[in-house]
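Only one protein chain is missing from this complex, and each of the others stays in its spot.
Chain lettering (A and B) follows the sequence in which the chains are written, and residue indices restart at 1 in each chain.
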Amino acid sequence: MFNYAVKRLAFGLVVVFAVTVVLFGVMQLMPGDPIRLITDPSRVPEWRIQELRREYGLDKPAYVQYLLWMGKLLRGDLGQSIFTGQKVSILIAARLPYTLLLAFTSLLLHYAIAVPLGLFAAIRANSRIDRAIVFVTTALRAVPGFWLGILLMLLFAINLRWFPISGYSGPMSMVLPVATLTLPMLGGTVRLTRSEVLETLREPFVLTAYAKGLPERRVILRHVLRNALIPVTVMFFLSLPWIVGGSVIIENVFAWPGMGRLLWNSITNQDLPVVQGIIVIIAMLTVVSNTIGDIISAMLDPRIRIEMEEVAG
Amino acid sequence: MNLPDTQSPVVRGISDLSGPLLSVRNLTTSFVTSRGKVRAVTDVSFDVDRGEVFALVGESGCGKSTTALSVMRLVPPPGVVDAGEILLDGRDLLALDRDSIAKVRGKQVAMIFQNPLVALTPVYRAGAQIEEAIVLDEIPRAEAWRLAVQVMGDVKISDHEERALSYPHELSGGMRQRVMTGMMISRSPKLLIADEPTTALDVTIQAQILDLLLDLRERNRMALLIITHDLGVVAEIADRVAVMYAGRIVEQAGVVELYEEPLHPYTQLLMRALPRLGKGQGRLETIAGSVPSLVDMPPGCPFHPRCPMAKPICSTQEPTARRLPSGRMVACHLVED
Partner (left out) sequence: MKRQFSPRLLLRNGQLMAGLIIFMTVLVVAIGADYLAPKAFDEMDIPNKLQPPGESGVMGTDQYGRDLLSRVIYGSRIALRVGLIVVVIESVLGVTLGLVAGYYGGWADRLISFLTDMTWALPPIVLALAIVTALGPSLNNVVIAIALVSWAGYARLIRSKTQSLKNMPFVEAARALGESDTAIMFRYILPNTFSLIIVLATLSLPTAILSTTSLSFLGLGSQPPAPDWGVILNEGISLIFNAPWISIFPGLAIVFTALGFNLLGEGLRDILDPRMKV
């Protein structure tokens, strides 16, 4: 098991490295020159521009730049922002907690609502309320996150004035962004829970459990849910990157001081080091989440453990 | 040998240990489908005595599995028991509430199922699944585990102490069948229902499982209700047999009587369809036609469209089950008393 975990993590790191290579190469294709963006050519002499270029290492060939950057990355140095001159790692560290706060709160809330709802729908399968739940949550998937955010802002912040319009100012300011992140995703989890429970209820081993004389509650808890919720639990970890991705957009709607907003600002300013730094961080986060998801699924389902042991060899 | 006696009083809640162990009376179970209500089991009555091996035989779809599930009250929705009584030691199982029937299952009557490959929960070890049943009798965990391992030995699983820690997917079909059997007999039920216990297994394992069942019946003084379509299995282990067709019992007799002198045309044709070694038979005999759709039953005797000896009355009037002086039971217009 440990072997497999290590192998998966190593593989994930290889993927992250590959991503950085591709990323770096692709960024080099960017039209435009970041230095010229922050300097006014009429006031700054050409030699100074070249000097700045050298300072940021932009005069060296691409692969050298990459190796330099990689070297610094491994030491935890993500470089400096071209726009503000601050260290990228400091910039990110200031923003990361806000994004994680939003992401984890949304994730937990989302599961707290979606799983019981899915269970409820499964128990009352094909009834009107079941169909209503499935329809509403499916319809929510058609709602673009950013528009939902705008609507909620319009209604609850501007009209009703229950919550602040934007920015971070304590728990009340979290309500609208979290709601915007949580609602559209409910559909997927509700349906997953519902279908897994329904399928498990049809399994022969559930009949065996009843035939043994187990009381209903024990059958549902220890045989139905214990099996049906495995994929749901694994999805919990796999959803984290998704939510972080979603928050990139939401943070821009609500002016939330997180990584997503920083990313967008940096893209607009062509602040390459920051963009690269954020993407690397997100890539690592994704890889870690996926690896944890794999490990959890093996822990919960012994059948997967065998496959894994074969792979780990 | 006791035959269904619809006049005897039903004593509810108090065990009646003088009569047969299981007494099924006029059981009717149907399924509500989009095409209407389909009767899978119609007016089925039979008894199983203590310690005897009773076989319920018939083709696929004749209602024998549904009958068994009805006894355990495990008929899956949209199925429902419409009528009848199921008396276990005199107690009507159909009249019990949910908690009470759960207490009966596993302890008084248990059931092993057809496909052992999918019948065990994949996430728990074999021994744990047996232990789970034993603890229902309020035996402490440590003792229950010990007993569970012992049960695995009783059902003749090789290396049973190690195997108790195995997961179901690590065990072969035959072993899973034994684990399931062990689970179900671990609390020494009085009646074990076995639904096609050998169908999904190789021939060599089949023989072992049958031996195991007979052995358990001896040791635990357990009655056995075997559901099967295999007349060979019936000949090997049954004491008494009931033949089912289209949801009804068409003939009931002791096994020797049935094989020597089948009375119902369907039983006769079934016997003739059995390949016999060394008799120079040539072509195998089959029964012409096919089982009627339960939604669209012909009037009269359900078998009459395929019966080579059908008379006019067979297509208009459904024959009722009659007890013959010899003690056998048959439902056919053609059989004289």
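Quick notes on this structure:
The working rule: a contact is a pair of C-beta atoms (placed from the backbone, for glycine too) under 8 Å apart; a residue touches a chain by one contact, two chains touch by 3 or more.
On a predicted model such as this, the values are computed, not experimentally measured, just so you know.
Here the chain not displayed is in touch, across the complete complex, with A. Of the candidate positions A:158, A:221 or A:299, contact with the unshown chain belongs to A:158. Here the missing chain is touched by one residue of A:49, A:179, A:279 or A:296, and it is A:279. Taking the complete complex into account, residues 12, 15-16, 18-19, 22-23, 26-27, 29-31, 138-139, 141-148, 150-151, 153-154, 158, 241-242, 244-246, 248-249, 252-253, 263-264, 267-268, 275, 279, 282-283, 286-287, 290 of chain A touch the chain not shown.
Heads up, the rule we're going with is that only the chains that are shown with their structure count from here on.
Interface of chain A with chain B (complex): residues 203-205, 207-216, 222-223, 226-227, 300-303, 306. Those residues of chain B that touch chain A in the complex are listed here as 72, 74, 76, 98-99, 102-107, 110-111, 113, 115, 118-123, 132-133, 136, 167, 169-170, 180, 183-184, 187.
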